[in-house]
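Removed: one protein chain of the complex. Kept in place: all other protein chains.
Then we have chain A:
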Amino acid sequence: MIARLIAKRLGISILILFAVSLIIFFATALLPGDPARAILGQQATPERIAAINAEMNLDAPPWKRYLLWLGGLVTGDLGTSVASGESVGALLGDRLGASLLLMVIAAVIAIPIGLLVGIYSALRRGRTTDSAITIGSLVLAALPEFVIGIALVALFATSVFTILPAVTMRPPGTQVWDFPAQLVLPTIVLVLAVAPYIVRMTRATMIEVLDSGFVEMARLKGVPERRVIFRHALPHAIGPVAQVIAIQLAWLAGGVAVVEYLFRYPGLGQALIDAVTYRDVQVVQAVVMLIAVVYIVVNLLADVVGILSNPKLRTGGAR
């Protein structure tokens, strides 16, 4: 039963990815500029342009180019960067790792904090702590992440304390995780951008669940409060919260760009910004496609969590 449901969701995900690839390809194909000219720059002669066009299949009809590109995607060949002439795969490999690292650390910190603060807030409903948490999370949610970022930089890196680096320096041949101090500020910004939504959703669903008949019944059975919350109430709140977490994680994949730019962090976001600047169509396509994959994977995971936390879905709801 579970396997079938998940397989169905997976099938839908692949269909969506296919649709996204169509949109990405034809939207970027509409971008102005001639890749061959961009690569050659000053040295562009009609012969050279024709040669590059032939090499990159640029003179083929769009549908054929799409199929070639799609075939490349599926086999792991992301094409060649127009700007640097390097393979897109090699160009993005490190950056993807760096971005994923930042995302995973942020998620690992933000999810438990968001859940715990949300649960606490729900339990203290209507009291001062609850109001404080609500106001705090609203303020954080309302502030754009670059404002938070700049404030943190001013506070910890430049004006007040100078204990943390303000930008990321990565000498060639090293990895971002070789310098943990550089990860602190970007991670905090992402956590502060993501956690408030998780707090608010957890609080709302927990309040609903805590009012339910089975939670009251659990208390009347003499179940200890901790067990009431984590065994009886939380599993029912987790489904909707997982959806919000998924949306937030997906946002991290794309929204990380601003934060990466702010801290000059060598991640996917930076790569995307550079690629757009240089009209590097192949890289733009690859990055956008990667972001779409992240969106779909985290949403798929959220659906799976939702299915697992609901026995009615798991068993098909039949009596």
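Definition applied: a contact is a pair of C-beta atoms (placed from the backbone, for glycine too) under 8 Å apart; a residue touches a chain by one contact, two chains touch by 3 or more; residues count from 1.
By definition in this document, contacts and distances are computed from a predicted model.
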**Fill in**
Its UniProt record identifies the chain omitted here, from "Anti-sigma factor NepR domain-containing protein", "glycine dehydrogenase (aminomethyl-transferring)", "YhfT family protein" or "Peptide/nickel transport system ATP-binding protein", as "Peptide/nickel transport system ATP-binding protein"
**Message:** Touch as defined at the start, partner being the missing chain; which of A:K8, A:K64, A:R127 or A:K221 qualifies?
**Reply:** A:K221
**Request:** Among A:N57, A:S131, A:Q175 or A:T315, single out the residue that touches the unshown chain.
**Result:** A:T315
**Message:** Take the complete complex as the reference. Which residues in chain A touch the chain that isn't displayed?
**Reply:** 211-214, 216-224, 227, 231-232, 235-236, 309-312, 315, 317-319
